[in-house]
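Missing here: one protein chain of the complex. Every other protein chain is in place.
Moving on to chain A:
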Amino acid sequence: IQPPEKPLQAEEWNRLKESFQSPELFEEVMFNNMIRCNSPIDVAKSLLTHVAKSNGDIAYNLLVKYLALCVQQHQTSEIRDVYDIMKSRFKMLESGAYNLFIRGLSNSDQWRMALTLLEEVKKLMIPSRTNYESCITAASRHQEMNLAFELYHEMLAKDLVPTLDVLQALFVFSRGMEGAELQKELFGILLYLRENQIYPHKTLMRNIKLWFESIPGGKWRGHLTNIKDSGQCPVCNHQLENSDLTEEEYSNLRERIIRDVIHGTDTFRKTSPQEFEAFQTFVENRLPFDIVIDGLNVSHIKPRKTQCENLFHAVNCLAKENVRLLVLGRKHMLINSSNWRREIMKEMQNKADFFFAENISEDDAFLLYATLRSGKHCKFVTRDFLRDHKACLSDSLTRHLFRKWQRGHQIVMFSSFFIQQPAFRFDCVVQTTGDTWHIPYKDTFEEKYSYRVPRKWLCLQQKR
């Protein structure tokens, strides 16, 4: 039903209600439609008056819906009135109403009231990240940066992930402000992006650039650029960090892969202890490898060719002077069939080492182990994203390490003309050397693929 254009009298509401199919839901449906059509609040008021006079009371959900309408239209004084009424009418309020109050008030000149409401929410539950977003944005809009950062740290302490809008507000409103403390805080945000491997979107990137260039006496200059495959920035000729893990991170990751991915809750789920032991001795005797190939994955690259031809081609491509290859497969590959011809298998076994796992074992886990055991220079070949293995890792820090290592060490082969996508030489995170910052950013607001890293960078350098 269409909400009316202007306020109605009691009888007119009554008439409308009677014509509605389910009168008990009439007010609720009407309010929902008013919110959708953004009706003038006078209409909503007249309905509320009608309800109040006929029932002597207004139900909680109607008040909340009216509040939503007021927030939508920035009616600050109405919001205050509704707050007074609800506060005296009910012992406490629930999160939905608080969300609306905080959002409504933080956009107005009464934004300090939103802060007191945030305190009230804290007594009952953990505020949502949008609650914090409203308050932080309001505080920084009024140049109260200390307060804004206090709230920001409080939010991080509660394990809430700040929205990119929060970060953007902090950069936008700090523009041109002085203060070493403030600069440190904002650098802190950039480091937060680095630690959590978050990439800013284009608007946020632009605001970061503007903030840097506005630092009084800072002499920062920003340029948008693409980093070459070699990892050198074309603007400042600075070499980006390489994607190698540190010694400690590396051994940490290896242990976690063995513990969480291969053994997990039960070693028998992915392999068996005997088989894993056999594999370990096999690898130890032939170390180190340079490239480890997931045989079955590679064998499906070109659907028109047989599986062993595909694998043969891949092995030939990768086999060069003094490169040690390891191909992982399953036992069924050894049985002579149309897909796996024995002569070709024999020939390949001269060029590379092969390990055949049981048919019901998971060969990916072996792939990870063999690559990690061989050392930092070793790469692996598979088209698999290895997401299920990443998910086995129990904490997010190790998962980030895994992603970083994967980016640096995975070679992907494409079917059409059999090219290899090389592993990245440099690490794609926010990074700094003190007088330079390099920040990768997403071109579009919504990046569709989480596995794809941005190719565009913001280069910031300080002119001495």
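Everything below uses one rule, namely that a residue touches a chain if its C-beta (ideal position, glycine included) is under 8 Å from a C-beta of that chain, and two chains touch if they have at least 3 such contacts; residues count from 1.
Everything that follows uses one rule, which is that contacts and distances are computed from a predicted model.
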Between "tRNA methyltransferase 10 homolog C", "2-oxoisovalerate dehydrogenase subunit alpha", "Trafficking protein particle complex subunit 3-like protein" or "Probable electron transfer flavoprotein subunit beta", choose the name on the UniProt record of the chain that's been left out. "tRNA methyltransferase 10 homolog C"
Thinking of the whole complex, not just what is shown, which of A:Q73, A:Q110, A:Q197 or A:S272 touches the missing chain? A:S272
Selected residue (touches chain absent from view) among A:D57, A:D109, A:E255 or A:E277: A:D57
Which of A:Q2, A:N359 or A:T444 contacts the chain that the document leaves out: A:N359
Applying the definition given at the start, please give the residues of chain A touching the unseen chain. 7, 9-11, 28, 42, 45-46, 48-49, 51-53, 55-61, 64, 81, 85, 88-97, 124-126, 265-266, 268-270, 272, 359-360
